[in-house]
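Omission of a single protein chain aside, the complex is shown with its protein chains in their original locations.
Going by the order they are written in, the chains are A, B, C, D and E; count residues from 1 in each one.
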Amino acid sequence: MRIRVINPNTTASMTTTIGEAASRIAAPGTEIVATTPKSGPVSIESHFDEAISAVGMLEEVMAGEREGADAYIIACFGDPGLLAARELTRAPVIGIAEAAFHMASLISTRFSIVTTLGRTGIIAEHLLDQYGFRHHCRRVRAAEIPVLDLEDDGEAALTRIIEECRRARDEDGIGAIVLGCGGMADLTGEISDAVGLPVAEGVTAAVKLSEALVGLGLGTSKVGDLAFPRPKAFTGRFEHLSHMPPRT
Amino acid sequence: MRIRVINPNTTASMTTTIGEAASRIAAPGTEIVATTPKSGPVSIESHFDEAISAVGMLEEVMAGEREGADAYIIACFGDPGLLAARELTRAPVIGIAEAAFHMASLISTRFSIVTTLGRTGIIAEHLLDQYGFRHHCRRVRAAEIPVLDLEDDGEAALTRIIEECRRARDEDGIGAIVLGCGGMADLTGEISDAVGLPVAEGVTAAVKLSEALVGLGLGTSKVGDLAFPRPKAFTGRFEHLSHMPPRT
Amino acid sequence: MRIRVINPNTTASMTTTIGEAASRIAAPGTEIVATTPKSGPVSIESHFDEAISAVGMLEEVMAGEREGADAYIIACFGDPGLLAARELTRAPVIGIAEAAFHMASLISTRFSIVTTLGRTGIIAEHLLDQYGFRHHCRRVRAAEIPVLDLEDDGEAALTRIIEECRRARDEDGIGAIVLGCGGMADLTGEISDAVGLPVAEGVTAAVKLSEALVGLGLGTSKVGDLAFPRPKAFTGRFEHLSHMPPRT
Amino acid sequence: MRIRVINPNTTASMTTTIGEAASRIAAPGTEIVATTPKSGPVSIESHFDEAISAVGMLEEVMAGEREGADAYIIACFGDPGLLAARELTRAPVIGIAEAAFHMASLISTRFSIVTTLGRTGIIAEHLLDQYGFRHHCRRVRAAEIPVLDLEDDGEAALTRIIEECRRARDEDGIGAIVLGCGGMADLTGEISDAVGLPVAEGVTAAVKLSEALVGLGLGTSKVGDLAFPRPKAFTGRFEHLSHMPPRT
Amino acid sequence: MRIRVINPNTTASMTTTIGEAASRIAAPGTEIVATTPKSGPVSIESHFDEAISAVGMLEEVMAGEREGADAYIIACFGDPGLLAARELTRAPVIGIAEAAFHMASLISTRFSIVTTLGRTGIIAEHLLDQYGFRHHCRRVRAAEIPVLDLEDDGEAALTRIIEECRRARDEDGIGAIVLGCGGMADLTGEISDAVGLPVAEGVTAAVKLSEALVGLGLGTSKVGDLAFPRPKAFTGRFEHLSHMPPRT
Partner (left out) sequence: MRIRVINPNTTASMTTTIGEAASRIAAPGTEIVATTPKSGPVSIESHFDEAISAVGMLEEVMAGEREGADAYIIACFGDPGLLAARELTRAPVIGIAEAAFHMASLISTRFSIVTTLGRTGIIAEHLLDQYGFRHHCRRVRAAEIPVLDLEDDGEAALTRIIEECRRARDEDGIGAIVLGCGGMADLTGEISDAVGLPVAEGVTAAVKLSEALVGLGLGTSKVGDLAFPRPKAFTGRFEHLSHMPPRT
């Protein structure tokens, strides 16, 4: 099976990090195709960055439909464009925030999230509400690291993340930690060792959830609100999206 | 004061309908600038349409910042890109779904929504949850009319909407109805007369809420998650969004 | 249009403060009639004070119906008697707590309330629950000032309110503050300047929401639980309320 | 011990009905003092009726404090003025709606409410929310009987209540029924026999909860928001409430 | 009437403590039969202990059905096996956690729980959610005392419990405290005196709630999910549970 792992930001080195973490965790026989959108922000740290990134991410799903994919992963912790992506395909589409929440809730009764910038905390809160994990999460914490520092100044970033995870462990009454950024995909082991708690990370979790759904023969429901979008005209820079052949 | 009313879809005739409804309700001294994005879907009937439309909508906010605007309205019932838009400006930004919910909750204890297509109902449900109006809304109903039928076959559409509104009145135990599509902005009076219930409609409600906030000197908070986005590079078709001058 | 602003307590100087704040914010053409009930507590600082104050407030609504009013404002942060008042009129009736919550939620994703006495915090909590804003509010804080200190020892009161607002800003992760007392209606600007956050205040917010609803032609729904009360006998000191002519 | 059962409406025959039901259920040694306020509505069927009735009810609590009472019951299903009444005394104060909810939740996992008029259903819904029983209640139903019909046309009223209770039993998936009006206090046995479900009724439930709390030595907490109200001036018709001696 | 008070753990001295506390509070005419299961853990401090203890507790209910009982109390704060026990009898069955929550919510608007070990806090949280008291409880606190220390080192345990209760009083903004262990049944008065807050304790509360329900003629509903279990075969060590005679 082939999983298309879409890094919604356009920083290729982060796509590499994410792709490698995905490949390491993938089952034999699972091919990871890690892709970077052609257009979009170099990092996603705001509602605005999220909204813009969704377009490139969706085009990567459409590319996957042409090139063949058995599942898709949206590798940004805000799960930007998740429901839109699901409309485009019969394959499963997994966001890394939801993936980490699901996994953390299966191994602990309460977890905390450690993310990058405090301003993105509200995005996690909205997702916890929508997905149903509000009460499983004790606290959304931020290490106050810009996303690209994970690439550019990894050591310092790791130190601060571990510090914040330790505070979560000591103050929040939790059993597990959720890492709140796709760029942390390669840090899970190190953090877990340093903190002494299980750490749920979204990219790796999403790979295994994708394999699980494909193994079950389950894909995105095409009945109801996740059915293929009604074909229609798009104008201007999005004209190429017009009149997608109707699929049912 | 000048309110920029952004119709996130690219059907100019619907922008006209919306703009006229906004102008009719606007206070003396309020200038309505109704705009259509250069790029995007001709109607918004899915999560996918919403995600794409957000880009053109956000560019209209940026245009408003250059041309001057005291408030912004996002005239699609899913409030696509609302929080992203708020990050771009100190002015208030109002979505028409939230506007209608707020107004309906002030004149009744329970309301129902009558929207276009059933598949968009989940979008309304997610907004009710996020905004806090879940328990004020008894039921989300659909007349099962494609959005553009409101433009193309208005009489038939109106008949079906009124029928569904009457079912809501008779079955749901409500005091008011919320119309679930920007394209219904000119139908409020006719529907309210036919149904015998107050009808909250989002475009008109958003105009008055915008005037209210501007009158109060209240704009989008620039502290916390709605602060201006951190300037950064965008690539490809979104390169023009790069390095917006930092604003604080 | 004429808005009847009812201060449910019987301290005339506070009615003047409230009326002046309302007049300053009112649109041209909006007449503010600020009234004090003939009977009731001089300040409202408990469930008991609220219950008693509701009677005088409701009589002021009835007076407004006789004298003419296009909207009513209940200018006490507990919104005492709000649903009862709505039953008495086709005009909109706005409580200042709800008004402030609505406005704060349109300019920020999370706010805190700063009120007078801690013992009234539960009133705000119950309103947040009933109106749907529980999750928008991070924390209900009290400056521990008796209400009438706002009139009698304004400088000291202002200092303590500002201190508590700063703590809210620094500790709560919020984008806006809601002031939790009608007697603070004239302090908004000063507090916002001192704290560096948008401040939503109920009296002024309610004036603009009233103008908005009247502008929309929306009044209290007379279908369902907010319909006019069934006429009936009242005894004793409330005999004058008997057999109000049936209205439909 | 002496329980003061306050019928918040001023229909003496209903007070008698309520008092007799309370006496029948009371333990040996429990004295029931059933009282009617001097002033107020003859029945309570709206938010307005509730607000007015609260005053007479609170004065009956104050009379109870003078005359001696070990517990108070507010015998109207909307629990009008409940928290205000609690502020006035160290004794327990029980509303009949809450009493019925508590008891029903102890003998079944889900119940439905059958009340008088549909327009009062929202009052029950708000109480379910505030008390925490929203999910225990499947449905709020109304027999559409004016309250005084329970006194004036008891047979017909009973027939309609039983019909609605049977519908609840057959359609709602419940284990118990809550009767939603103090005036039904003497009908419990007949309804339960006719419907074949346990029936929780508030007046009788409140008597036993009062006995329980007194037996436990538990009274209303005087720490926090239910402490005695701060003494202060009241004006006009409520001047007699001024300067209640401070109690702690 | 006879109440069978079942201590689900097998420490006889704790059963004695519980039985004596129950007897002291019981009304004249109420007989307390305090029982210890033949099999089970000596204390209940984990989900595992709870699950095992449920069997012995249920057998005590079956014994009660043979020997005669008018009500049952499950005297462990996690209310282990509560719904299962209700299936076995027409009598009321009360858990001590629910009993304490109900009572505390009738005398205060907010309470905190002080329990033994922090690891059992999640059990209390799940019960608060299921019963509907989540928002009435500000905080679940632990004195970090093993349950049997209440028996073996009572003085030291009491000191730590009082310390934690005082922290709750000073930090949580509450009006009452809920004691979170059946083994504290005899400490209520001392703690309340030391802390200056009403203290709701489950064993005593459950006795009075049992008396209340029996007095009302209310027992566990046999309609719906609490009906008698369908008779069936059990194997192995549970063969004696097979083919219980069908009861309806």
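In this section, contacts are C-beta pairs under 8 Å (C-beta built on N, C-alpha and C of every residue); 3 or more make two chains touch, one makes a residue touch a chain.
As the structure is a prediction and not an experimental result, all values here were calculated from the model.
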Displayed partners of the chain not shown (whole complex): A, B, D, E
Residue in contact with the excluded chain [from E:33, E:55, E:191 or E:209]: E:55
Absent-chain contact - pick from E:37, E:92 or E:183: E:37
Touch with the omitted chain, as defined above, among A:15, A:105 or A:120: A:105
Footprint left on chain D by the chain that the document does not show: 109-110, 135, 173
Positions on chain E where the hidden chain makes contact: 10, 37-43, 45-52, 54-56, 58, 81, 83-84, 86-88, 118-123, 126, 129-130, 146, 224-227, 229-230, 232-239, 241
Residues of chain B in contact with the chain not shown: 118, 121-122, 129
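Everything below uses one rule, namely that only the chains that are shown with their structure count from here on.
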Shortest path length from chain A to chain C (each step joins two touching chains): 1
Furthest chain, CA centroid comparison against chain D: A
CA centroid of chain D to CA centroid of chain E, Å: 28
Whole-Å separation of chain centres (CA-atom averages), chain A against chain E: 44
Centroid spacing, where centroids are CA-atom means, of chain A and chain D in whole angstrom: 52
Where chain D touches two or more other chains, by residue: 83, 86, 121-122, 129, 224-226
Chain contact topology (line, ring, star, complete or other): other
